[in-house]
Structure formats: structure tokens, C-alpha cells
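My questions will all concern the structure given below.
Removed from the display is one protein chain of the complex; every other protein chain stays in position.
As written, the chain order gives the labels A and B, with residue 1 at the start of each chain.
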Amino acid sequence: MGIEPGRLQFSWISSAESTKFVEVVTQVTNAIRALGPNPDFTKKLAEVA
Amino acid sequence: MSDWEPKIAAFLCNWCSYGAADLAGVSRMEYPPNIRVIRIPCTGRMDPKFFLAALREGADGVWVSG
Partner (left out) sequence: MITFKLNGQTVQGEKGQYILQVAEKFGVDIPTMCHHKALDPAGMCRLCTVEVFDGRRTRYVTSCNYPIWEGMEVKTDTEIVREGRKLIVEMMLARCPESTAVQAIAKSYGIEKPRFQTGDDTCILCGLCTRMCERIGANAITLTQRGLDMRVDTPFSINTEACIACGACAFVCPTGHITYDKVKEKVTLHPGQPIPSEYDMGLKGRKPVYVPYAQAVPNTPAIDRTKCVHFKTGGCKVCVEFCGVDAIDHSMQDETVEVNVGSIILAPGFEPFDPSKFDTYNYAKHPNVITAMEMERLLSASGPTGGHLVRMSDHKEPKKVAWFQCVGSRDMNRCDNSYCSSVCCMYAIKEAVIAKEHAGAGLDCAVFFMDIRTHGKDFERFYNSAKDKHGVRFIRSRVHSITPVGDSGDLEVRYVTENGSLVVETFDMIVLSIGLQISPAVAEMAKNMGIELTEGRFCKTDSFNPVATSKPGVFVCGAFQGAKDIPQSVVDSSAAATAAGEILASARNTLTKVREAVPETDVTNARPRIGVFVCRCGINIAGVVDVPSVAEYAKTLPYVEFATDNLYSCSQDTQETISQIVKQKNLNRVVVAACTPKTHEPLFQETLINAGLNKYLFEMANIRNHDSWVHRNNPELATKKAKDLVRMAVSKAALIQPLKEAELDINPTALVIGGGLSGMAAARSLARQGYDTHIVEKSDRLGGQAHNLFRTAKGEDVQKKLAEMTADIEKDPKIHVHLKAALTKVDGFVGSFKSTLSSDGAEQILEHGVAVIATGGSAHTPQEYAYGSDPRVVTSLELDRKIIAGDPALKALNSAVFIQCVGSREPQRPYCSRVCCTHSVDNAIHLKEMNPDMNVFVLYRDMRTYGERELLYKKARTLGVIFIRYTLEQKPVVKVAGGKLLVTTTDPIIGRPVEIETDLITLATAVIPNRDEKLANFFKVPLNEDGFFVERHAKLGPSEFATDGVFLCGLAHYPKPIDEAIAQGQAAASRAVTLLARKKIYTSGTVAEIDPRMCSQCGVCVSVCPYSAPSWTEKGMFAGRAQVNPVLCKGCGLCVASCRSGAIHLKGFDNDQVFAQIFSLSEAV
């Protein structure tokens, strides 16, 4: 479908693991930032209009 | 492009990661402000359609966490 697999991230965190939560958020954000903006799949304004 | 920041849709399980996110707040931890949390009752609720819709609507990534 032309979507980089890295755009979808999964994790499992228990409700007590706030430290892990912060680690994972940072990691996920960095991973997606590295992929760059998601240009291909966004709704094209022109098509909608 | 240097000031571009990704927008991430975060589907968080009400009982697990949502709680962890709350606790991260209580503990005054800091993390990147890129995620937008959508609370779901359980990651079992997660539908592939949600993922596709999020990307279509301009999210640069989707994070599902149980």
C-alpha cells in the first residue's frame, strides 16, 4: 500500500510503567520523525474539493 | 523542513498505557509533545481502518499501545 511499516508502532506498557511510557513515546516520536512527513497517503485537498 | 514535527495518533488502552500516561503526568516527566491520544477501551478495539484513516487525515504515524 506504499506505507512505511515504521509508521505503525505497537507497544505494551503496564499502567504503573510511566518511565517506560516516556521512553516509548520518545522512541516512537523519533522513529516517525526519522521517516519524515507522510505525504503519500494524506487526503489530497484538490481531490476532495 | 528543519522545524517540521510529526503528528502521531496514539491509540492507548484505557487500562494500561492510558494509565501509564496519566502516571507520567503525575510524576511530572517530560516527553515530546507530538502525540494526540485517542482513548480506546482495549487494544482489541483497534481496527486497521483506524490506522489507515489516521494516516489519511494527516497523521505521520500511528502508535497503538496496550
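Just so we're on the same page, a contact is a pair of C-beta atoms (placed from the backbone, for glycine too) under 8 Å apart; a residue touches a chain by one contact, two chains touch by 3 or more.
Predicted, not measured: the structure shown is a model, and the values here were computed from it.
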Review point. Thinking of the complex as a whole, which visible chains are touched by the chain that is not shown?
Key: A, B
Practice item. Pick out the residues on chain A that sit against the missing chain. Key: 18-19, 45
Practice item. Pick out the residues on chain B that sit against the missing chain. Key: 7, 9, 14, 18-19, 21-31, 33, 36-42, 44-47, 49-50, 53-54, 57-59
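As a working rule, only the chains that are shown with their structure count from here on.
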**Study point:** Cα-centroid distance, chain A relative to chain B, in whole angstrom
**Key:** 8
Check your understanding: For the complex, which residues does chain A have touching chain B?
Key -> 3, 6-22, 24-26, 28-29, 31-33, 35-38, 41-43
Study note, to complete from the structure: Touching chain A in the complex, chain B uses residues 4-6, 8, 10, 15-24, 26-27, 29-32, 34-35, 51-52, 55-66
